[in-house]
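Apart from one protein chain that is not included, each protein chain of the complex appears where it belongs.
First chain written, first letter: the chains are A, B and C, and each begins at residue 1.
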Amino acid sequence: MSSAALTKDEMAARVARDIPYGAYVNLGIGQPTLVADHLDADAGVVLHTENGMLNMGRAAVGDEVDPDLTNAGKQPVTELPGSSYFDSAESFAMMRGGHLDVCVLGAFQVSAGGDIANWHTGAPDAIPAVGGAMDLAIGAKQVFVMMTLFAKDGSPKLVPSCTYPLTGVGCVARVYTEVAVFDLTPDGVVVLDTFGTTYDELAERLDVPLTQG
Amino acid sequence: MSSAALTKDEMAARVARDIPYGAYVNLGIGQPTLVADHLDADAGVVLHTENGMLNMGRAAVGDEVDPDLTNAGKQPVTELPGSSYFDSAESFAMMRGGHLDVCVLGAFQVSAGGDIANWHTGAPDAIPAVGGAMDLAIGAKQVFVMMTLFAKDGSPKLVPSCTYPLTGVGCVARVYTEVAVFDLTPDGVVVLDTFGTTYDELAERLDVPLTQG
Amino acid sequence: MRICESAAEAVEGIEDGSTVLIGGFGMAGMPVELIDALIEQGATDLTVVSNNAGNGDTGLAALLAKGRVRKMVCSFPRQHDSWVFDGLYREGRIELELVPQGNLGERMRAAGAGIGAFFSPTGVGTPLAEGKETREIDGRTYVLELPIKGDVALVGAHRADRMGNVVYRKTARNFGPVMATAATTTIVQVREVVEIGDLDPEQVVTPSIYVDRVVAV
Partner (left out) sequence: MRICESAAEAVEGIEDGSTVLIGGFGMAGMPVELIDALIEQGATDLTVVSNNAGNGDTGLAALLAKGRVRKMVCSFPRQHDSWVFDGLYREGRIELELVPQGNLGERMRAAGAGIGAFFSPTGVGTPLAEGKETREIDGRTYVLELPIKGDVALVGAHRADRMGNVVYRKTARNFGPVMATAATTTIVQVREVVEIGDLDPEQVVTPSIYVDRVVAV
């Protein structure tokens, strides 16, 4: 247990620590993108971007900006030695065929059984957009979620059953939050680590049964 | 009507004459391969080979022989300017998706309704082998068959219904033989041309109703 | 295959009511000049299949703004600069078929490859699979997805030779190659048309068989 809740950067660092050497990884749009900043060059991690590239490099700056080279968030990026380009059908075949080792996604909610909801709030006036989220959710050997544990109204986002429209069913392996890391196992939710809180506090605030890891 | 039956080369020339300018064409193994010799360079015809190439050139000779560059019959060939290489899945996607304009196949039998049998005699001791025949049969906009009209025992190979195991159903558009060219239409078999025989002689020897074209 | 003198010539004959596949992921690979020519050409009542639903006020967004598109089939319409689509959608002036990005690509690949339908792992148990046939195969549940075929594909690429062989550049490749296979008429805009033989046959990404018209812009 750490003495304080993690910052976004600390959360990203914590996720990065758990990515195995040499893994092929897709980082979802938004917060998960921060994980890249905490992957050492010698960790041998190869980043996949859904728009058709392996071994994507860092954000492009200045003269490096090339409109033909962007990431899934449509931001200019760079290429690393050993990269490759392919079309969208191949890029998603790669995901859907289970070739990625890890993908890291943001989420509105995750259920104890590993369901994820991250594409649509279900609000009637919202314009729905799914992108590659559903393919990523089912397409990596391990799906990590990175999110705050509580919504702005204080309600937990790790829930017995998602109330938002689902992205994927039973696919999340691990959830990283600012106050704890959870393993979602067939035997239930295991608390691996806490930051600025205690196992007992978590057990009280969450509606899902927890086990101490 | 010509005064004599066609030689194999004359048959090949007759087929070549009917291939439109700029067509993408697959020539099956065996006799259909001869068609290539009768396609003028200025006919703009692009040859596809199922093992993964467009704009295949003629047979390789002498120093041109390269074990990495063969045709569907596994013979060394050459490449023409503007060729491209792709893998087998892509090569067959190209066929099966209906992108070839013409394919020319040999056959044991063709039915009046356009069924083709060309992969297996059905003999119990024969080792079956199908290769790309079934994909080609259904995969080109127009399927031409090139065969002798009669088997060695004198029985017709253009039949009311195939007795050999089928390669494809209702897919043959035209049949080129040494004595006649037939169009297989929804309204029946039309004799387009005869060589060393007459329409009446054909009508007598074949078990399928004919129309004079 | 025809090398066209202008984008206007390249989009000739596109009919009202057509399904038009439009390449690009955001602006990377978007065939802006072909879309501008299509706006000028006037075809309307279109179904457009594209990953996004337009950025800013140019390209696909401009086509939408002109009211030419009856229906968008896409994976990710909502972007920070998708105000044209957003407005039309909220006003009920455009239909949306939302398709997970992997299904979008695979459905077009199926159309190009002659596949009648396929069981997809994506979307199972979600609202986007509602009403669709599912099947358990080898212990996993799949959703049946049908091909998406275009009447026309508009593709933005890097270079083509005079036969119609095409190469792309970096992540601007995205949906171009698969759309080129999935349309009756494939129209490609490139930065440069080169002579036959100037492209390495090992490097061709879209072979000439898939390409009907090329224009340098």
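The criterion applied here is as follows: contacts are C-beta pairs under 8 Å (C-beta built on N, C-alpha and C of every residue); 3 or more make two chains touch, one makes a residue touch a chain.
What you see is a predicted model, and the numbers here were worked out from it, not measured in a lab.
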item	value
Chains still shown that are in contact with the chain withheld from the display	A, B, C
Touch criterion as defined above, residue of A:M11, A:V46 or A:V208 at the omitted chain	A:V46
Residue touching the undisplayed chain, where the options are B:M95, B:A112 or B:L158	B:M95
Options B:L34, B:L47, B:I138 or B:L158, residue touching the unrepresented chain	B:I138
For chain A, residues in touch with the removed chain	22, 24, 46, 48, 53-55, 79, 81-86, 92-100, 139
Touching residues (missing chain, whole complex) on chain C	106, 110, 113-121, 135, 137-138, 140, 142, 146, 167-170, 200-203
Touching residues on chain B - with respect to the absent chain	49-53, 66-71, 74, 79, 85-89, 91-93, 95-96, 115, 120, 125, 127-135, 138-139, 165-169
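FYI, only the chains that are shown with their structure count from here on.
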item	value
Chain pair whose interface holds the most contacting C-beta pairs	A-C
Label of the chain whose CA centroid is most distant from the centroid of chain C	B
Chain whose averaged C-alpha position falls nearest the assembly-wide average	C
Between chain C and chain A, distance of the C-alpha-averaged centres to the nearest whole Å	28
Overlap residues in chain C, where contacts from two or more other chains coincide	109
Junction residues of chain B - those touching two or more other chains	none
